[in-house]
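All protein chains but one are shown in place.
Letters A and B mark the chains in the order given here, with residues in each chain numbered from 1 onward.
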Amino acid sequence: MRSIRLFLYGIPITLILLLVGAFVNASFLSVAKKNEMSIGTIGEPSTLNPIQQADSASGQVAGLMFNGLLKYNQDLELVGDLATTWDLSQETTFQFGSDEEAKKADATLHGICWFVPLKTTLAGKLLIIQLEEPGLKQSDELKKILLEKDLHPLPFPTLEKGGKERPFKAEPIIRFTLRKDIRWHDGVPFTSADVAFTYHAIMDARVASPRSSDFELISSLQTPDPYSVVVHYKKPFSPALLSWMQSVLPSHLLEKVEPAKWSEIYNRHPIGTGPFKFGTWKTNEFIRLIKNPDYFRGSPWLDSVVFRVLPDPLTLQLAFQTKQVDFWAVDPWAVKSFEKDKRFDLFSSAGNMYNYIGWNLRRPMFQDLRVRKALAEAVNIPQMIKYIIYGHGVQSNGIFTPKMWFYDPKIQPLPYDPKAAAALLDEAGWKPGPDGIRMKDGKRLSFTLLANNGNEVRRDIATLVQDDLKKIGVEVKVEIYEWSVLLKRFVNKGEFDAIVLGWGLGNDFDQYAIWHSSQTHPEELNFVGYNNTEVDHLLTDLRQEYSRPEIIRLAAKLQKTIYEDQPYTFLFVPEGTSVMWKNSYRIRRPGSKPGEWIDSPVTMTKAGWDYDMEWFYRPEYTPKIPATQTIK
Amino acid sequence: MISFIIRRLALSVVLLFIISIISFFIVTLTPGSPYPWGELNPKISAEVKANFRKKFHLDRPLHEQYALIMRDLFTGNLRSIKDDRPVISRILERLPATVALNLTAIVISLSFGTLLGVYAARYNGHWQDALGSFIAFLFIALPGFWITYMVVIALVKGFGVPILGTHSYGIEFPNSFASGLDTLWHLLLPATILALGGIASQSRYLRATMIESLREDYIRTARSKGLSEEIVLYKHALRNSIRPIIAGIGMVLPALIGGAVVIETIFAYPGMGRLGYEAVLERDYPTLVALNFVVAALVLLGNLISDLLSAAVDPRVRLE
Partner (left out) sequence: MQGVTTSSSESPSFRVLRRFRSNPVAIISVMVIVFFALIAGGSLLLSATGHDWPCDPNLTNLELKLLPPSPQHWLGTDNLGRDVLSRMMHGASISLTVGLIAVAVSLGIGMVVGAIAGYFGGIIDQILMRAVDALLCFPTFFLILTVVALLGPSLLNIVIVIGLVSWTGTARLVRSEFLTLRETEYVKGARVLGQNAWHIITRHILPNAAAPILVTAVLGIPDAILQEAGLSFLGFGVQPPQATWGNIIADGKTYLLDAWWLNLFPGLAILIASLSFYLAGDALREAAESRS
């Protein structure tokens, strides 16, 4: 009797007491924070193996544990990381009908180009010339000289299927010199063998590396000594240099193991060279990295960094509000309230992605440039910027974004002008029909606009486009699908009318895969079916060009040509804003001279706020090494 | 008895086979396909995609895929498309957190539900009963995510209390007691919200059975003997009504690992529900098939245990 009562009342009362106690405990918890940085990620990393990962969550975590040969500095310029220096050169080979002709050509070139020390080698019918700059321009000039002297080099077979024969072989070479003071987290020294292994692993079909397309043009990779790497390419391909930011894997751990086994022995607890070592990974909860005191640039100030998996944006915000994560990429609508609030520090920078509406150019109604222009002019982009991203962004003027060094700011974006748009549609033969919707040859100007669910900005864009276009007599039906359905059913097959998407491509000028007319097959990325011969040439030239001014010139031309064609309606480039609790972190990083330490607040750089994370520190745990210079 | 168990097990195997086929086809016929590379990525070549499909047998006809998945499931080689790890270990690593959450929720709903139910039955027909019913239905009618949001707003805006995950992060705890309470807080809060519906159904159920048994003859006899109302209520009526609850314990098994998608997502709690939900979004067929299979197996096992238990506690039930 009593025992029944005890159970009946006792358990609920105990539970209530526990809940109250736990709540009191949670609300009065000491604010003594650990020397640990806490970062929230929406997605769970799939693997920490840097050559197998393709998702941004994995890249963010692995980025702290690994280094590449090269990296971006905070202004997004390429500098050495594992490599101290690198230089580019090229071997150009001419082939002749006979040994004599080759010899004659050699002599001719030496005679004419006496002002430059020309390094040449003769190998039978082949004349090999060492050039200091890769690319096709110099070699073309040499060929011209030879032709003038009536020497006719024989062509080489083409590299691609259906491509043209090449008058000469142009094979760029990159030579890297590596740092000698680097050790893996397990103490084994880092050498050129690791670089060679990483390259071979990426090309290994069993690894199924999503990075392989970057390395396909390599003809050979040599390691003459433990601290040099020489890479030969089959043909000029300027984006290749960027691919050496690829993180390097330890050959001593993986070389003798079947790639199929990597997921057990390595991918979830990797060994790298970076400032932080792997600590623990609890799936769907967190990944904790701990500092690497032997890091070759010096031990980080933080004891550890924890990445928390917080599955939706709201949770992430809640975690930030309760100081459970230290940074939050603020949603645009919330920026204003954070700016006013003195408890927070905000840093913003121009983003590197743009939103667009892609018009399927296979559809007859979108084949008319006047229609595409009219649609672009009828969409009120300034209003979108004002209300969707609260003014934190700029109107896009083409395929590149302002942060990129080859971006052309001079291109004027189309104005919002519904009257001109209506006139253009009239001119194109689309006249208002009985229900207010324009018609031509009995067909209504009506189409379906797709977007993916879970992306608020894109959904809002779709709704606004629907409203704006209704005003000029265009009917838009909005359909929202899950991402994987959107891809498989519509994008991959190229079967859609129009779609709201965004591109965030980093600092790469090579957009061959997105705009070249050869890339319009199922699953390829020119899914709007864009086809312009001039653009095709520009894209091909651009990826063979190494000279910076020339790249800027070609890229500007490309950006302008595509913008004038309006295969997309280019919408806007949102700004990225991050927020942290006031003064929760500062940075103390080494200066250019030895012994010099510069102390500064966290700021947004071109490379993001989280650049140089190893030098972040919490003011409660000020580093022992004093600063020689302090920036307020 | 033994032959009953054997027959039930045989039937369960047949059922499981049918369920596995149905679930495989529902899962794979869903539009969309696995795309583990996030947003559109120009670096992913057609070759990489083909390799990926080959690795997970996605290029084979469906019936072969089914056979391969079942073979791998039983040999323990079934790997997730998302992170290429054995599906079994992905499920197992969620188990502790899921069991903790759901077990706590069950304890909360049973204890509070019983209290509420007894109270309502005792005052059957009075305003207390009406109030109890009202509370119970209120709990059932609360949309789960809505009440979670309201609680979350109150706690975060009002108190700034950490609520996500299984414990607080980045904090030096003064002692292990504080850290224990912290873990408890992160468990009790979602469990309480999860338990609301359970409290309601348990109280409704208990109220009904108790009112039923209070009308039985032996209770009248007990009352006429002059036993106090409390003894009648607790000793006889409650004990009698609790029997079916004990018998129902088997049915708790699937709930223990079934997961609670919405609450786990909001509280960033690493449970089974999120595993399944994310697998649906990622089209992670192996994980989904394995998960459906395990849950179905547990339901069948739970049914069996329930039947055996009810035979054990209630002599009137015969197994046939």
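Note that a residue touches a chain if its C-beta (ideal position, glycine included) is under 8 Å from a C-beta of that chain, and two chains touch if they have at least 3 such contacts.
Here the structure is a predicted model, which means the values were calculated and not measured.
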item	value
Per the touch definition above, residue among B:A46, B:L62 or B:M150 touching the missing chain	B:M150
Contact residue for the chain not shown (choose from B:A10, B:I26 or B:L92)	B:I26
Given A:L314, A:A329, A:M353 or A:M439, the one touching the chain that is not displayed	A:L314
Contacting the left-out chain in the complete assembly, out of B:L11, B:A46, B:L62 or B:A312	B:L11
In chain B, positions touching the absent partner	11, 15, 18-19, 22-23, 26-27, 29-32, 130, 133-134, 137-138, 140-147, 149-150, 152-153, 156-157, 254, 258-259, 261-262, 265, 276-277, 280, 288, 291-292, 295-296, 299-300, 303
Positions on chain A where the hidden chain makes contact	313-314, 317-318, 321, 331, 333-334, 337, 383, 386-388, 453-454, 456, 459-460, 463-464, 467, 478-480, 482, 485
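The rule is simple: only the chains that are shown with their structure count from here on.
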item	value
Distance from chain B to chain A - Cα centre to Cα centre, in angstrom	41
Complex interface listing, chain A residues touching chain B	1, 4-5, 7-9, 11-12, 15, 18-19, 21-23, 25-27, 29-34, 36-38, 43-44, 46-47, 54-56, 205, 208-214, 263, 267-268, 282-286, 306, 308-312, 314-315, 318-319, 321-326, 482-489, 491, 501-505, 511, 513-514, 523-525
Touch list for chain B against partner chain A, complex	31-49, 51-52, 55, 82-85, 90, 93-94, 107-108, 111-112, 114-115, 118, 152, 156-157, 159-166, 168-174, 178, 181-182, 184-185, 188-189, 192, 230-231, 234-235, 238-239, 265-268, 270, 274-275, 278, 281-283
